[in-house]
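Shown here: the complex without one of its protein chains, the others still in place.
Letters A and B name the chains as they come in the text, with residue numbers starting at 1 for each one.
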Amino acid sequence: MSTDNGASPQRASRDSYYGSPIINLPVWEEREIAGYLFLGGLAGGSSILAAAADAAAAPRLRRRARLTAGAAISLSFAALIKDLGRPARFVNMLRVLKPTSPMSVGTWLLSGYAPLAYGAAASELSGRAPRAGRAAGAGAGLLGSTVATYTAALIADTAVPAWHEGHRELPFLFGGSAAAAAGGFGLLAGPRNENEPARRMAVLGGAGELIATQLFERRLGLVAPVLHDGVAGRRLKAARALTVGGTIVAAAGGRRHRLLAGCAGAALVAGSALTRFGLFAAGMQSARDPHYTVELQRRRRLDDQGSEPSPTTSGAEVAAHSSSSA
Amino acid sequence: MSGDGLLNIMMRDGDPAAAAGYDDPPPRMGFFTDTSVCIGCKACEVACKEWNGVPEDGLNWTGWSHDNSEGLGADTWRHVAFIEQRARLGDHETNFQRPDDDFRWLMASDVCKHCTHAACLDVCPTGAIFRTEFGTVVVQADVCNGCGYCVPACPYGVLDKREDDGRIFKCTLCYDRLGVGQEPACAKACPTDSIQFGELEVLRERAAVRVEALQDAGVTQARLYGHDPNDGVGGDGAFFLLLDEPEVYGLPPDPVVTTRDLPAMWRRVGIAAASLVAVGVASAIGARS
Partner (left out) sequence: MTDIRLPAPSDWPVLRQLRGTDRLGRGAATKSRGSAALTARTHTADRVVKSVCPYCAVGCAQNVFVADDRVIQIEGDPDAPHSRGRLCPKGSASLQLTTGSSREQHVLYRAPHAADWERLDLETAMNMVADRMVATRRDGWEWEREDKRVRRCMSIAALGGATLDNEENYLIKKLLTALGIIQVENQARVCHSSTVVGLGTSFGRGASSTLPADLQNSDLIVLEGSNMAEAHPVAFQWVVEAKARGATIVHVDPHYSRTSALADLFVPLRAGTDIAFLGAIINHVLTTESDFREYVVAYTNAPTIIREDFEDAGGDGLFSGFDPDLPGYDPQSWQYQDAFVAAAAGQRDQEGNLPAQGPGGEGQRREDAGGEPQMDLTLQHPRCVWQILKRHYAGYTPEMVQRVCGVPQEVFARVCELFVANSGRERTTAFVHGVGWTQHTIGSQYIRAASILQLLLGNMGRPGGGVMAMRGHASIQGSSDIPTLFDTLPGYIPMPHAHSHHDLEEFVAGNAANKGFWGNMRDYTVSLLKAWWGAAATDANEFCFDYLPRLTGSHSTYDTVMEQIAGTVKGYILFGQNPAVGSANSRMQRLGMSKLDWLVVRDFSLIESATWWKDGPEIESGEMRTQDIATEVFFFPAAAHTEKDGTFTNTQRMVQWHHKAIEPVADQRSDLWFTYHLGHLIRQRLDGSADEMDQPVLDLTWNYPTEGPYDEPNAVAVLAEISGWRADGELLSAYTELKDDGSTSCGCWIYCGAFAEGVNQTARRKPASEQNWTGGEWAWAWPANRRILYNRASADPEGRPWSERKALVWWDAEQGKWTGHDVPDFQADKPPDYRPAEGATGPDALAGDDPFIMQADGRGWLYAPAGVAEGPLPTHYEPQDSPVRNALHRQQRNPSRQVYDHENNRYHPDPGAPGADVFPFVATTYRLTEHFTAGGMSRWTPYLSELQPEFFVEVSPELAGDRGLTHGGWAMIVSARGVVEARVMVTDRMTPLQVDGRTIHQVGMPYHWGPNGYARGDSMNELSAMSLDPSSHIQEVKVLTVDVQPGRRPRGAQRHALVTEYRERAGITAQTGMAP
């Protein structure tokens, strides 16, 4: 990549080294990792929903949710292992237990969660040991809440500006998104007379996701443009529309009309997925353009020095910069 | 373990080797790269590749002055940057007979910083990346499973995945050579001693003297980078004397180890998880008919 046009000599700019990124871009495959962010949320949320359904005496919803959780977590493992450079060495993940590494903590969480989720699903399928199944389900519900939210720390604990800057809001955004997905999936083709827990979770989750997203976007400040531009922008716009629509419909008509409930559910599931893929893309763009890394740090340095913070760059300026250096 | 407790252990100051469980380790070793005497010869790049068997990674003429290596990565553990600027450097005279006659050609050999607080090391889930007794940070090729977490965690863009191999590679500060009392290949080759290897404390003193000498000689742009134990990464094991802002060399102006915020993240994750459970409870209770 050459930043030079026409006859202009390759004179270095004051902001970057020939426009090349400061940090190296994540080597994660979008399908696997963004997919896992979604599936992990769906699994964890579904385990909670299953527990809720169990408590609310909604056995068919519980069954669907337990099976969903089992399936989602299986796909999650598949995605995670596939993304490794050396899949055969997946087991090395258990060499150490590092609280400093969300991926290490997550691996141990998954190792605790998965058996419970499978146990619950197994008892559903086999119809045997309902008591054990209930216990497993409850445990899966509890651990599931962490499985659905630790992934926020997973991506926030990097030097990727769009991910790290929003580390305070991201857990709630992911939590809400997980609830919306699980609830939505429960609504989707769920038994109308048993789907109240799903509907409530969907509405609460959807609302939570929308609020968290607002706070997240505000926190991002000068990095915010990556949420609006390009692929990420399109995905997040769609995600928002789907989540808003899904939430409203679920809240208003989900109880009476099976079809509406189904549509709302589908919208929320799609919205949750698009949110994860959108945030993934936004992170990549914020890493690709050295301006975000440099400008954030320049400001921080000025703030640390207690001097006047530099005038905030408007989204437009940033966008202009991005397009010029992209 | 409480977030703050974690933070305290993680961010323990002083010798990182001691913090990583070595009882009375040898002195911390590192690099001081004095870019004011770099002649851009790239001996460091070649010596590194020869010693470590790093593969040649393609013929790509970039047009970035004489830099055809582009940046640090899995197959480039030392990278020499070339920056052509219309700006003054001390009393360097070029006599280009242009209206704006000032010109300087900056050259600098970049390398892994071997941070005191190393994000790559913190986030590595397999323990493949570890702190050596010399205080350096090394990826253990016999352990790494190529999860790639360290790549975006590094604030300097040092680590990367070797695609045809699947694992992550970076400068080891020649851990194998240090073990037998030999200096790293790049520092040994460097014709002008721009790359200096030694005990970090000694190097920091030497660097302070050097930067002062340059300042006195009128090179007002001379400054140290990564030498300060109080910076966002607790100081670099490989630090630099630069002649311009770090970002001009492709270096972050004020990097902070991402895991400094991890305890806060864990707290938020906990609250978020609890809220999620609460949502479940709410969904259940109201639904009982």
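Criterion: a contact is a pair of C-beta atoms (placed from the backbone, for glycine too) under 8 Å apart; a residue touches a chain by one contact, two chains touch by 3 or more.
In this text the structure is predicted, and so the values were computed from the model without any measurement.
**Q** In the full complex, which of B:G40, B:G237 or B:P263 touches the chain missing from this view?
**A** B:G40
**Q** Which one touches the absent chain: B:R162, B:K188 or B:R267?
**A** Here the residue in touch with the unshown chain is B:K188.
**Q** Looking at B:A17, B:C112, B:V233 or B:A272, which residue reaches the missing chain?
**A** B:A17
**Q** Of the residues in subunit B, which ones touch the absent chain?
**A** Considering the whole complex, subunit B reaches the absent chain at 9-10, 17, 19-23, 37, 39-43, 45-47, 49-51, 56-61, 63, 65-66, 68-69, 84, 86, 91-98, 103-105, 107, 121-122, 127-128, 130-132, 138, 140-143, 174-177, 179-180, 182, 185, 188-193.
**Q** Touching the absent chain: which residues on subunit A qualify?
**A** 2, 4, 6-11, 86, 88-89, 91-92, 94-100
To be clear about the criterion, only the chains that are shown with their structure count from here on.
**Q** Let me have the rounded angstrom distance from the C-alpha centre of subunit A over to the C-alpha centre of subunit B, please.
**A** Once rounded, the distance between the two centres reads 29 Å.
**Q** Considering the complex alone, what residue numbers of subunit A touch subunit B?
**A** 1-2, 4, 9-18, 20-28, 44-45, 48-49, 51-53, 55-58, 83-87, 89-90, 92-93, 95-96, 98-104, 107, 141-142, 144-146, 148-150, 152-153, 156-160, 164, 167-168, 170-172, 174-175, 178-179, 183, 196-198, 200-201, 204-205, 208, 287, 290, 293-294, 297-298, 300-301, 304
**Q** Using the touch definition up top, name the residues of subunit B that touch subunit A in the complex.
**A** Spelled out, the residues of subunit B in touch with subunit A are 1, 6, 10, 62-65, 70-73, 81, 83-86, 106, 119, 122-128, 143-149, 151-161, 165-168, 245, 247-256, 258-259, 261-262, 264-266, 268-269, 271-277, 279-289.
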